[in-house]
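Only one protein chain is missing from this complex, and each of the others stays in its spot.
When the chains are written out, they are named A and B in that same order, and each has its own residue count from 1.
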Amino acid sequence: MEVDLIVGLEIHVQLKTKTKMFCSCKSDYFEKNPNTNVCPVCLGLPGALPRLNRESLVQAIKVGRALNFEINEKSRFDRKNYMYPDLFKGYQITQFEFPINTNGYINLSSGKRINIYRAHLEEDTAKSLHEKDCTLLDANKAGMPLLEIVSSPELTSKEEAKEYAQKIYNIVKFIDASDCDMEKGQMRFDINVNLNIKEKEKEFRTPIVEIKNLNSFRSLERAIEYEQERQLEEFMEKRIVLEKGNKVTRGWNDTLGKTIFQRNKEESDDYRYFPDPDIPPISLDSDFINKALDKIDILPQDALDKLISEYKLPKESAEFLTEDKIFYNLFSDISKKYTNYSTLANWIITDVLGIINQSGSDINCLNKGKFVEILNAIDDKKISVQSGKEILKESILNKDFNVSENINSSLLVSDDSILDNTIKKIIDENSDLVEKYLSGKEGVLSFLIGQVLKEMKGRADPNVVKEKLLLFIKK
Amino acid sequence: MNISDLRKKLDSKEISAQEIFDEYFKKAEEENKKINCFININKEYSKKRLSKENNSILSNIPGVIKDNISIKDTITTAGSRMLEKYKSPYTASVVLNLKDFMLIGKGNMDSFAFGSSTENSGFGVTKNPLDLTRVAGGSSGGVSAAIASKLALFGIGTDTGGSVRQPASFCGVVGLKPTYGLCSRFGLIAMGSSFDVPGIITQNVKDAAIVLNEIAGYDVNDSTSVNIGKKDYTGLKKINKCKVGILKFPEEGLDKEVLEGFSSSVNLLKSMGMDIVEIDMKYIKYSLSVYYVIVPSEISANMSRYDGIRFGYHPEESFSVLDDFYKESRDKFEDEVKRRIMIGTFTLSQGYYDAYYNKAMKVRNLIKQEFIDTFKDIDFLVSPTTPTLPFHIGEKTKSPLSMYLSDIFTVPANVVGYPAISIPDKKFGDLFSGLQIIAKPFEEERLLSFANMMEEKLWK
Partner (left out) sequence: MSKITDEEILKIANLARIKINSDDVKKFRDSIEEILEYVDNLSEVDTSNVDPFFSLNDLSNSFREDDPRKNTDFTINDDNFISLKNGYIKVNKVL
């Protein structure tokens, strides 16, 4: 028996705008008091009418470009009819027949292309809080602009699904179309999962299961893994195969690590889409599209290519720096003043981000000019790498830290007699170790170097110390 | 009394706002008992708002507003028990444009404007002040009856398929449906969103022009609002010669009075030296079908917000199944509302969308093109406003279709969004037949000038 997994992903991304999609309520609703960021439009009051936010369209076009979509000059908005308490008008304004973006794709690291059917605009619903005896609704996020990115069901493992989702996350964030903060619900996944089972030259498809509102990469992976096993078990037991109308919605319970049956998707899902008469069609000329595209300063793929071919960075470093636009911007800004690119990349990846992650501080605490000053001091052999790292750390953690002064007080000792005397002193104090070294235990050398550096308070170049140490020992 | 006269009296202090208030509310309260033209009389509301200054043309001028037009802090029922207690938290753009007018009352109407007689109102039928056994028309029947009874100098209604022109015709007053997009729909409780427009009901054409001057204008809150800049509609001109199209229509089902009134108006036009062209259009006859597919489709979605959760009627008891809660809440809808929601749900549903909704939209496109072509050769298209004189209360309630057919002359202008006006055509006893004039989009200025001239010829 052969079992193949089939997964399709619908990713909802909250687009970055100042206001909601169809009204002028603000988009920074997070943690505001309930129903204080509302108006007749997003509350769906009788008589209220929508007016499209230009910026939501601009952001959709940017994503369209970054995910290799055809950006359609003609598109329109439709009403999707269904009644649910969090949907105030009883219909959602979305794009059905003529979406803004169609036929996109991205490539996974394996080289496999994942086709993406469409990426269309739609409005978000209100937030529901389920209490014991009632549900409480907050419309602060109702009407926020969403882009729904619908992949074709070509993902064949949980790893592929995760990589696909991660890539979309990186790309959308890189072009600043969304902050993609999953804790704030700015990126959510709906998955469609089923299995293709080959058994004694016969093929079966299990019913498609839809799992909605996954809000982390981890839960995405776990839900697929769980569903893969569950569907196989269910098939072995009941032999139910995919038919028209037996699609099922299940919910993911993160605590239990299980999916739980919610409902059958039957006739209740006749959404009766039709063009929204309140919103005239969209007809874009190349000028509008180009202006939107001008807001992307560089696509992540182009940034990667540039780092490899122009800056000659190793692939791994280049990939790391293009995962997040902030890293890339940091690198490209500093590279204008400091041209030892691979050293710069290493320092950013290992040291700058290391310090930031460890201390939990913000990347903006890094002063780029001071950073270059430190790197130059090391290159000019004024200070040791060790001192440089310490000064960098202090300068990130304390904005008043005086970098120039500390470089000056950490200068490598240029007077040979001081270093010579220190080395002699260490050799004298550790005569037993020197013996060991001479008898062939070369490992003790690094300890001796360390002792010298410690005595010199970092103001000596380890390579010079090593050279001299060997010279003196052999004397 | 017309708006200009009352304005002069107010400005010259011959009459005070308080005197107008006392006189008009007294009359409104008395007459309403006879004809039931108001769902609410806004005496307390207007008492607090008597304007000290007379800085706009409509300051302290009595007006009535159809009850599907939102006014902040007033009950706005749309003629339905569903919204019996709903107080709107905001005001429609057209009402804001009326500035400090004096709101006499909210006009009775067919529930959610679904109807042509106000017999579908959740608050009882409005009687025709010209003959209390007859309907005032609809859906803006309350506003028309109020204007005919001189309870106010102007009224704002809504017109989706004739809901301003038909009741105006039935009550012997003037009803103007402006071009779709000229006056904002923001705050109008939607019926058929791509057909609805706010409309004006007055005792004469000049007053209609004054009111249009106030309510017309671009509104960023309405995406279908068109920015044509500010125009002055009050400078009514004499139109010496123009091409008038007479629509060819089957005479079957038309009252002989209507035919008689119309043919005498055609003769009048000829005697005025107008160039009369008989117009035979191929697609216009599908207007009513287009209307009765697309409007219910739009209605079915527009009515979904009445779910008993945020506003409007809701049952006190709790339900374990959400759909049961919805059904119980929505059971407050009047039958005609339920019927149209169901038709629209059907015409949009899987397997029927292409045959009904999509087909109707395409035919609508053909009718629109046909109007564009036809109006290349003519300036105005005239016809009767309604096929019959006002019918008796109860006469058509058994068959919704026969009621729908009473919109046959008014619907095409909504299908294509053109401006149209109804003026009293001929008097028969206490009743009037109506003359409808359709003009090119955004040519209200010429339409009003032409209607004003016809009104003078017919009635002076």
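Going forward, a contact is a pair of C-beta atoms (placed from the backbone, for glycine too) under 8 Å apart; a residue touches a chain by one contact, two chains touch by 3 or more.
This structure is a prediction, so every number in the text was calculated from the model and none was measured.
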### Message
For the chain left out of this view, which of B:Ile104, B:Leu247, B:Ala360 or B:Val411 touches it?
### Response
B:Ala360
### Message
Of the residues B:Phe154, B:Phe249, B:Tyr326 or B:Phe409, I need the one that contacts the missing chain.
### Response
B:Tyr326
### Task
Using the touch definition up top, pick the residue from A:His12, A:Lys62, A:Arg76 or A:Arg459 that touches the left-out chain.
A:Arg76
### Query
Which of these touches the unseen chain: A:Ile282, A:Ile334 or A:Leu366?
A:Ile282
### Summary
The one residue from B:Ile201, B:Val416 or B:Ile438 touching the chain left out of view is B:Val416
### Query
Please identify, in ascending order, the residues of subunit A that touch the omitted chain?
17-19, 23-26, 33-36, 38-40, 43, 51-55, 57, 74, 76, 83, 85, 97, 126, 128-130, 133-139, 267-268, 270, 272, 275, 279-284
### For subunit B, the residues touching the chain missing from this view
73, 86-90, 179-181, 194, 220, 223-226, 283, 286, 288-290, 292-293, 300, 307-312, 314, 318-323, 325-328, 330-331, 333, 338-339, 341-343, 345-346, 349, 355-356, 358-366, 368, 399-401, 404, 416-417, 441
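Note that in this section only the chains that are shown with their structure count from here on.
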#### Entry: Computed distance of Cα centres, subunit B from subunit A, in Å
55
### Query
What part of subunit A is in contact with subunit B in the complex they form?
40, 43-52, 79, 81, 83-85, 88-91, 137, 270, 272-275, 277-280
### Summary
Within the complex, subunit A is touched by subunit B residues 68-70, 76, 78, 83, 86, 88-90, 92, 185-190, 192-194, 220-224, 297-298, 300-301, 303-305, 307, 309-311, 322, 326, 345, 348-350, 353, 357, 361
